[in-house]
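Our next item is chain A:
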Amino acid sequence: MSPETQAPHWEWYYIAMYFYIGGISAGAYFIGSLVELLGREKLREISRIAYYIAFPLICITPILLIADLGQPARFWHLFFYTKDITPYINHQSPLSVGTWALLIYSGMSFLSFLNVLVADGRLKSPALRSLLKLFNRIPHKVYAAIGSFFGFFVAGYTGVLLNTTARPLWEATDPLIGSLFIVSAASTGAAVIARALKRQNIVSGEMLERLELFDRVAMIFELLLIIMMVIIAGQYASPILRGWYGLMFWGGTVAVGILAPLWLNWSARRPTTSVNNPVLLGAVLILFGGALLRITLVQAGQIP
Partner candidate 1 sequence: MIMGSNMAECHPVAFRWPLKAKTNHGAVLMHVDPRFTRTSALCDIHTPIRAGTDITFLGAIINHVINSHRWNTDPFFKEYVVNYTNAATLVNPDFKDTEDLNGVFSGLSADGKAYSYETWSYQRGPKPVPAVSEVKTFTDLLLQRVPGRPKTDPTLKNTHTVFQIVKKHYKRYTPEMVETICGCPKEMFLKVAETLLNNSGRDKTSNITYAVGWTQHTVGVQIIRAAAMLQALLGNIGRPGGGVLALRGHATIQGSTDIATLYHSLPGYLNMPDGRKNHETFKDFILTEAVPLSTSYWGNYPKFAVSYFKAQWGDAATKENNYGYDYHPKITGDHSHLPMMVDMMNGKIKGFFVMGQNPAVGGQNARYQRKALAKLDWMVVRDFFETETAAFWRNSPEVTEGEVKSSDIKTEVFFLPAAMVSEMEGSFTNTQRLLQQHEKAADPPDDARSDIWFTYHLGKQLKTMYAGSKNNLDWAIKNLYWEYEPEPPEVANFRIKDEPSAYKLLKEINGYTWEDKKPLPSFANLKEDGSTVCGAWIYTGVITEEGVNKARNREGDNWISPNWGFAWPANRHIMYNRASADLQGRPWSEKKKLVYWDPNKEVKDPTGKTILGSWVSPSGEGIDFLPTKAPAFRGRDNGIGFDWLSGNDPFIMRADGKAWLFAPSGLVDGPLPTHYEPYESPVQNLLHKQQANPVAKTWKVPGNPYHEVADPKYPIVVSTYRLTEHHLTGVMTRWLPWLAELMPELFCEISPELAAEKGIKNAEYMSIETARGIIQARALVTRRMRPFTINGKTVHEIGLPWHWGWQARAEGDVVNNLSVLVADPNVTIHEGKVFTCNVRAGKRGGAA
Partner candidate 2 sequence: MAKGMFVDTSICTGCKACQVACKEWNELPGEPAHFHKVPDRPYQVAINFTGNSYDNTGQLSATDWRHVRFIEQFNENRTEARWYFSSDSCKHCNDAGCLNACPVKAIVRTDMGNVFVQQDVCIGCKYCIPSCPYGVISFSEQSGTVHKCTLCNDRIHNGLGTACAKACPTGSISFGEVEELKKRADARLAQLKMRGFTKANIYGYTEAGSLNVFYLFMDEPSVYGQPEHPVVPQRRLFRSAAITVLTAVAMAVAALISFREQGTKKNGEVKP
């Protein structure tokens, strides 16, 4: 372990929030595309919601990333090496690979977004319509599959990015943060779809049940990963074991964000059509916990 490393001074409202929002977008998209790929007509509302949410969310992320740069106007250097203007990728750098993945995922989710707009008769622009026609020569399921694949990337690479540094907390929790973020992305993705269903007054039924089942698996998996992570980190886990970050992590992410929803999920075994379906309350708590997960891991890794 290195006694002296420096923190990158990433602001929580840029980088940690990017990890969070990117994760939700990718998680939701994955669920939506899986449902479409499985051909589950009954659950198609899930797909529709997912494709509506994923792209707008991922549109926020470049703004956050670019704002955190020391030289924002140079963001395009991530794609082209300035000295010879050829496309550039650095396979040893999760940041480089992840940026390309984000680009591709954004493209795919854009196409899916256009598709649902068209399906709802909302796409007016002729330019976009003809663009979509061009792309639709290839079946949408292909884009959905590609999008899912790169979605996973977007969800998980951010954790790999943290682990591939020398900061004690991040080095010591290697190789688990990427896994943790993927699971959390899936969980928060499902949660946001559930809340969207509620807005459409769908407060029970198979869709919610499936989402809730998926989320339960995800949360248990998440809990196990967290415990494993803290164990392997040993003394270097201390930034998230004490102080404000400790409180945010164990009180926020774990207690409020995982344990409470699990308990709510358990009590939702009794069928209900109540608008106060505990699953839906649980979804809010999951979203809250997911935010704190990113914030604590990214920021606590930066305290001196």
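Quick notes
What we mean here is this: contacts are C-beta pairs under 8 Å (C-beta built on N, C-alpha and C of every residue); 3 or more make two chains touch, one makes a residue touch a chain; residues count from 1.
Here is how the candidates were picked: all candidates are chains of the complex that A comes from, given by their letters.
The shown structure was predicted, so the numbers you read here are calculated from the model rather than taken from an experiment.
When you check 1 or 2 against chain A in this complex, the one that touches it is 2. Of all residues in chain A, only 1-10, 30-31, 34-35, 38, 40, 43, 68-72, 74-75, 77-78, 81-83, 88, 90, 92-96, 99, 152, 155-157, 159-161, 163-167, 170-171, 174-179, 182-183, 186, 206, 210-211, 213-214, 217-218, 221, 225, 271, 301 touch candidate 2 in the complex they form.
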